[in-house]
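Below: one structure in structure tokens.
For this view, one protein chain was removed and the others were kept in their places.
Moving on, here comes chain A:
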Amino acid sequence: MAIKLKHVEAALESVEVFSSPKYELEQYPTSPHLAARMIFTAATSFEDIVDRHVLDLGCGTGMLSIASCFLGAGAVTGIDIDPDAIAQAHENLDNLELDADLVLSDIEHLKVAPKSVDTVVSNPPFGTRHAGIDSVFFLQGARAARNAVYLLYKSSTRAHFERLSAQIGASVQLVAEMRFDIPKMYAFHRQKSVDIEVDMVRVDVSSVTPAAVDAVLADRAAALPSAPVDLAAELAEGAAAPPAAPARSNARAGGR
């Protein structure tokens, strides 16, 4: 691979991130370092990027999508719930003269044809605001990808994801253990920054059947309270105030 990791990282520094991050959506930017590392590994250690159709779930302002373009993806599609993030992603792609399709959708109601992309990449919300949402990202990815899902999740949730993988016939490979540095972004954050240990994983989904994923998704749908997906009003209210107790119950099936 001609392009070097450090060059990808440098190029990603110009990607504009969330101008007004939305706490309810757990919007934290994926650092250029993390994004470059994840996609570079996918490209050079596993052949999951070059000449592949890559789907970025929860693309935010497009960091992983852009990294995928840089590293030779045949085509990239990014999906996010937030119109502001998507607009920023669009601008980022335009500025870099890169081609990627963007779609506005939430992850719970998203329907894509099973095994319709080669690779899914994702840095999803960890589920601190909407319990279990990280699992939905994982399951949707496992359903959409023919070969592999690259994911970041809290190392503390490792056992949960390994169980989930086993349930659907996938296997998890730990690619790296990293620290996800979340700088003070919200007024109520008291510390200057917080380090979260994350697993960067490659999930082999080549043996996963859509039926197996649907079974688990149906199970969770019963357990997870659904939310109205038009969050605009809620977000406008919530932006200025520090977080109150979540309006929705955090009850869900399965441990973490």
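To be clear about the criterion, contacts are C-beta pairs under 8 Å (C-beta built on N, C-alpha and C of every residue); 3 or more make two chains touch, one makes a residue touch a chain; residues count from 1.
In this text, contacts and distances are computed from a predicted model.
Among the names given as "Multifunctional methyltransferase subunit TRM112-like protein", "ZSWM7 protein", "DNA primase large subunit" or "CCZ1/INTU/HSP4 first Longin domain-containing protein", UniProt records the absent chain under the name "Multifunctional methyltransferase subunit TRM112-like protein".
Although one chain is not drawn, the whole complex shows that of A:E13, A:D101 or A:D195 it is A:D101 that touches it. One of A:A67, A:I86, A:I168 or A:V213 touches the chain omitted from the figure, and that residue is A:I86. Screening A:V112, A:A176, A:I196 or A:A212 against the full complex identifies A:V112 as the residue touching the chain left out.
Where chain A meets the missing chain, the touching residues are 51-53, 55, 74-75, 77, 81, 83, 86, 90, 99, 101-106, 109-113, 116-117, 144, 146, 226-230.
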